[in-house]
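Yeah, one chain of the complex is gone here, protein chain that is, but the others are all in their spots.
Then we have subunit A:
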Amino acid sequence: CSEPRSRYIRRNFTESSALLTRTHINYGVKGDVAVIRIKSSTSKVNTLSKELHSEFMEVMNEVWATNQIRNAVLISSKPGRFIAGADINMLATCKTPQEVTQVSQEAQRTFEKLEKAAKPVIAAISGSCLGGGLELAISCQYRIATKDGKTILGAPEVLLGILPGAGGTQRLPEMVGVPAVFDMMLTSRNIHADSAKKMGLVDQLVEPLGLGIKPPEEWTIEYLEAVAITFAKGLADKKISPKRDQGLVEKLTAYTMTIPFVRQQVYKKVEEKVQKETKGLYPAPLKIIDVVKTGIERGSDAGYLSESQKFGSLAMISESKALMGLYHGQVLCKKNKFGAPQKDVKRLAILGEGLKGAGITQVSVDKRLKTILKDATLTRLGHGQQQVFKGLNYKVNKKALTSFERDSIFSNLTGNVLKVDMVIEAVFEDLSLKHRVLKEVEAVIPDHCVFASNTSAFPISEIAAVSKRPEKVIGMHYFSPMDKMQLASAVAVSLKQGKVIIVVMDGPGFYTTRCLAPMMSEVIRILQEGVDLEKLDSLTTSFGFPVGAATLVDEVGVDVAKHMAEDLRKALGERFGGGNPELLTQMVSKGFLGRKSGKGFYIYQESVKSKNLNSDVDSILVSLKMPPKSEVSPGEDIQFRLVTRFVNEAVMCLREGILATPAEGDIAAVFGLGFPPCFGGPFCFVALYGPQKIVDRLKKYEAAYGKQFTPC
């Protein structure tokens, strides 16, 4: 062949680059296209900070003023990361809602200028394009995204208790339609590149490249840039239209949304749904609906104004502060604080099928760890394997995996080889059983192998008492459902199962069980006082817990709750008293073990969604009945009796050093135990509600009930 030539403009033009070196943005000119590359040198991800914003304005002004430039491409030089969102610290420095509103209005103005500029800008997206990053991208005239797993678009503001404050609430409805925009902003779901294309959020997809003449990630970005430049030229020459062809369904939806009556119905439906799901505890979703509505019904000027104002007011209230605190905590807990492990865990054995065993297995094979699942009988092992398969197959049905990937992941679940680096034991909470398993396993595992016991109650030192090498025995506690919940608290582990990890000191009940147990004890007491089960559940959910208190006992397992209560009361005394454990004992003896046995406080049937009360529990409750205290109200006080016991114990754990930081305590409580996220966790709750007021409440209950309420 002739000498290699390239169709990419890259080689044919020498790149002139601006002399100024900036911290976040550099740009060069290729022919008549300005390539604006975002690469914050101060952090791992690109975030829209004040500095980035001002550098961006500087660059854009230059681009607009240079005659030679006809259009521009906006791209990130960080593989797998476009712009992860706005810098939330920027909000933390604001003192008043007005200041926040100003921040929002400034961004609105920049993006409007960008949108209306005569020189088209193409956003070339590879990696996470979230929040403010998405708002920037949709202000551009055209969007090209790489079609890979890392490229996700989304508006996650609602998770932080705020709303998209840089024009997102106004531009998005026009792009994707009203129903889709509510789905995006209210569920904050991540949208992958190909569905973004279908929705109209991006205009063109670029295939990711595999190995070639450079590392694939880097090369894919250069390829994306080259393709974006050809599109930029096409746009400037009017060969490509930024308008998208809509499908029939889309056109129909768009048409029906022009009918005011239909729109009103949609708003109403969405509001009702939000009201039901948030129980009025989270103001952001309703504000989002309101702002979108304002823009559509009263024009974009009113919409933008409303967006910036509501953004300002939301950023200042306690819910958003709590949620942002959780966000920070989560980032913290995903960091490895212990350095690189001596030996990487490559092969893992899991003992005990059960719900936990299979769940741990699933998250392990998913991360390509060679995993051995073992159980006492073939049938139970089969159950475990089936559960792992079911979990993976669910992803296939959701199109998150191909059936081929499922099979290849499932093949990480292997047979009976005990050359493992780590054993996770998830057998029933019975000390003698755990001892027997530990001894049997230690006889065959290699010296470096770590033995992790999955326990929520026993101190690890007690389990390790029979070990030949107690220094290799640790505790791990996962929260179910394993594959969905984010938290695994562990007494020191470096597993890469992709979990949020909190590390706690050894002690009876560790942290989470210790906080849960007093609350559960109070649940029993409340039930003994004759409070209706359903009322108790609705009181707890309306306080912000994801499941009702009685339902929680069923979910955890009545037998597990009984063990927990007995062991902790033995170890830690009166603080764990209150309710009569006899209730749980009698329920266990009748086989009411909760969801897993089909009966607990409620009756659970496969295929039946609604729960019915288990009337057989009534007779037990009647026999244990206690009179309610007149000085304590049956409404709000019930909520506070539960939550103050939880919080009191959490503070105790911090004081005793079980917990290293309050942030970890908050994260564990919210993601592991379902502590209301709107309060940001027990420690955040204390700060928001006021320590003195909590102590006052505790004292009041102490006077009525006794020492279990003594404030620490």
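Methods note: a residue touches a chain if its C-beta (ideal position, glycine included) is under 8 Å from a C-beta of that chain, and two chains touch if they have at least 3 such contacts; residues count from 1.
The criterion applied here is as follows: contacts and distances are computed from a predicted model.
Not shown: a single chain whose UniProt protein name, out of "Ribosomal protein L35", "6-phosphofructo-2-kinase domain-containing protein", "Trifunctional enzyme subunit beta, mitochondrial" or "Scarecrow-like protein 32", is "Trifunctional enzyme subunit beta, mitochondrial". Only one of A:Leu48, A:Leu130, A:Met185 or A:Val227 touches the chain withheld from this view, namely A:Val227. Screening A:Glu207, A:Asp618 or A:Glu636 against the full complex identifies A:Glu207 as the residue touching the chain left out. By the touch rule set out above, subunit A reaches the unshown chain at residues 1-2, 4-8, 206-214, 216, 219, 223, 227, 230-231, 402, 404.
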